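This is the structure, below, for whatever I ask next.
As you look at this complex, bear in mind that one protein chain is not there, while each of the others sits in place.
A and B are the chain letters, set down in written order, and residue numbers restart from 1 in every chain.
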Amino acid sequence: MSTNPSTASSAFSRRGFLGFAAAAASVPLLAACGGGSASQGGGGAAGTIKFWDMPWATPAYNDAAKKIAEGFSGANSKASYQLIQWNNFYQTFSSAIASKTGPAVSTGGGFQAFQFEQQGQIAYADKVFEALKKNGQFDDFLPGVVEPFKTDKGYVAVPWQLDIRPLWYRKSLFEKAGVEVPKDWATLLEAGKKLKSAGAVGFATGSGAGNNIGNHLMIMMMLNNGGGVFSKEGQLDVMNDRNVEAVEFMLELVSNGIIDPAAVSYTTDNLNAQWKDGKAAYGMLTLGVPERVGDTSGDIVVASPIAGPHGDKAALIFPNNIMMYTNTPSQEASEAFVVYYLGQLKELWKQKLMNALPVFKSITEMPEFTSDPNNVKIVKEYVPIAKTFASQGTALSADLAALDGGQALNQFTQTILTGKTDAKSALQAFESGLKSILKK
Amino acid sequence: MSAVVHAHPESGPVLGVAGPAKNKRVLSEAGHRGQWWRFIAILIITAVVLVPIMVTVVLAFTPGPNSTATGLTFENLSNVFSKTLAATWLQNSLITTLATVVVSVAVAAPAGYVLSRGRSKAVSGYSLLLFVMQSLPVITSVVPLFILFAAMGLVDNLMGLTIIYVGSTMTVATWMMAAYFDSIPISLEEASWIDGCSVFGSFTKVVLRNSLPGILSTAIFAFLLAWNDYLVAIVFLRSNEIFTLPMGVQSFFQQNNTDWSGVMALAVIMMLPPVIVFATLNKYFSVGGIGGSLAGR
Partner (left out) sequence: MSSTTAPSGLARARKGLAPGGPGGGSPNPGNQNRKSRLSAQTSRTFFWLLLPSVILLVLIHGYPLFQAGIQATHNGNLIQTGDFVGIENFQGVLASPAFWKAAQFTLLFTIVGVFGSWAVGLGLALLLRTKIPAGGTFKVLLLLPWVVPIVVSSTAWNWLVATPDSLIPSLFRNLGLGTPLFLADPTLAATTVMIFKVWVSFPFMMMMISAALASVDNTVYEAASMDGATRWQQFSQITLPLIARSTYISWILMTIFCVNDFPTIYLLTGGGPVDATTSLVVLAYRTVFQDFATGPGVAIAFLMTMTLVVISVLLYRQIRKSSVE
């Protein structure tokens, strides 16, 4: 299962819509668990903070992160580092938490904190933010990265890196086909046709086993047209005109062969190979594509965001986060650890181990970060227009954990990529699929 | 082993008999020619069947993206051993798998014997129960099992993993053993009872001793299940040093998804032990059961 770390599970969701019932239901459980942890915490007794991290990048990243975690000593505690595989990670976390052998602090899937909060397992991070305000680091957060984690009961998690879906292109293929890099949807269609006759793929994507780039592309194109799956108020809003228009455009790309007819079955590796082998000319992917596909010749570069037919621009972003659990030897120590860890993050970018954008302004200004022109372009052009899975809304929630990796979006994407549908009926099926998942 | 039955080509059930059996010379010539036709047929079949595996092997020996080597190379293999814990993973896998095989057979053989020879309602009921209980897919049982094992301190631990593997192989292993015992005529046991053996004694001394092919089939089944599993391992194992090979391959795969040659090199390491085991055991497979001893009676 070649799930790519950065695409597999970073995810977002949207609070609000239909979430009241779930939130209400979780209150007594929260109360119960809160009591349990307080007695366990025992007034800051010494213990080891178990920190679980994911393979966010190459093994060198995990080695460095381990070193940082094990360097912690504060609040009479130490920390241990544990790497958790992405495969079945939800199962791994759930079973560990249920058996009280889970972590005290962890990174993880983008929705994970909200899911476990709903299940009463998360310790709120308000005190971490207080400490960050005291030591000045709070002001260093890029604008808008903290808000998504705020809920009625407190901050569910602390952001530590940003994953984003920029557009990339291969220069030489555009030169060969004699076309300009697309500025909007119309020029994307035109360029795509010419690239296709030059033997290249005009809009590369994939939605095969374990690959959710295609899913992200669908949402991105809706956002790009000012649409999305949720309204400003957080209500499910699938059948809006902007979405219909976006899906019709995608279907047009498919029927013109600008999206590869086999894309529906492409795994992450198939897609990477398409970029590496010089077949893919243009498409939405993750950060660090040249390194990821193994072509650092400088031929693959970030393209500027494109405008939808109504002039909208948008990008899809995922703020990944660090969360704390109620099952800890000492909540105080958990908090101290998170504050410490955030303070050390710059090391990871300094050593160029991260394949993600930092959440701190100061890191985006470090020479190690700015030396990559693609990074600079993404921070300058994409971050300001970035939106989350919450679409037109801003806050995240657990209810949509199922949107990103769930069956409804995946089936919708695959239906579009096979092209045997019309926009309205595909969106209708998507909407009813989402409703059945989200009614809980 | 006196009970060996050689598979003569002349008496092969399908392709072997080429002419009237009375004329031995005609038969053996035809058999000889047939031999080579069959050789070519099986050669082609094997070649086609093994294409996906050859892909793996070729990639494993092809220089990686950052390599200066040309042609075929052992670089990938030595790389994964020096840069990952492949040696430890290999060792863990071997320990877990061997333990699973031994315990599985030790549990399944007696149970299979009871299923084969017992004729009470309770026994056939148990046989069915075995089946019903294990048909729930692993994915739904892993989480409850984890919680149970965590309480017993058997998590992130090769022994805990082995217990689960034995449990998962048990049903199939028991049935396989029962099926094999069924092919052993009870007259052999009866003879031993007359000689004063107990039921248990005749089971170990007569039945088991004559069940090598059945035991080996069962052992191979258990071997492969334990060797290849990662759905259980991924939830039960945490520490890099406790990983089994499939987990190691998984983790390497995710963190180095451009390093195909490394992944494939690990895959080849993973393939080797089963291949060695089968290659060594193969000759015992071709040894027949106890048909011969019956024929002698």
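Going forward, contacts are C-beta pairs under 8 Å (C-beta built on N, C-alpha and C of every residue); 3 or more make two chains touch, one makes a residue touch a chain.
Keep in mind it's a predicted model, so treat the numbers as computed, not measured.
In the full complex, the chain left out of view touches A, B.
Among A:208, A:319 or A:393, only A:208 touches the chain left out of the display.
From the set B:86, B:114 or B:206, the residue in touch with the chain omitted from the display is B:114, counting the whole complex. The missing chain lies against chain A, touching residues 1-2, 29, 88, 90-91, 94-95, 97-98, 115-116, 119-121, 207-211, 260-267, 269-270, 273-274, 279, 401-402, 405-408, 410-411, 414-415, 417-418, 437, 440.
The working rule: only the chains that are shown with their structure count from here on.
Of all the residues in chain A, the ones that touch chain B in their complex are 1-5, 55, 57-59, 62, 82-88, 91-92, 94-96, 98-101, 268-269, 272, 292-294.
Chain contact summary for the complex, chain B toward chain A: residues 65, 142-143, 146-147, 150-151, 155, 230-231, 234-235, 238-240, 247, 250-251, 253-258.
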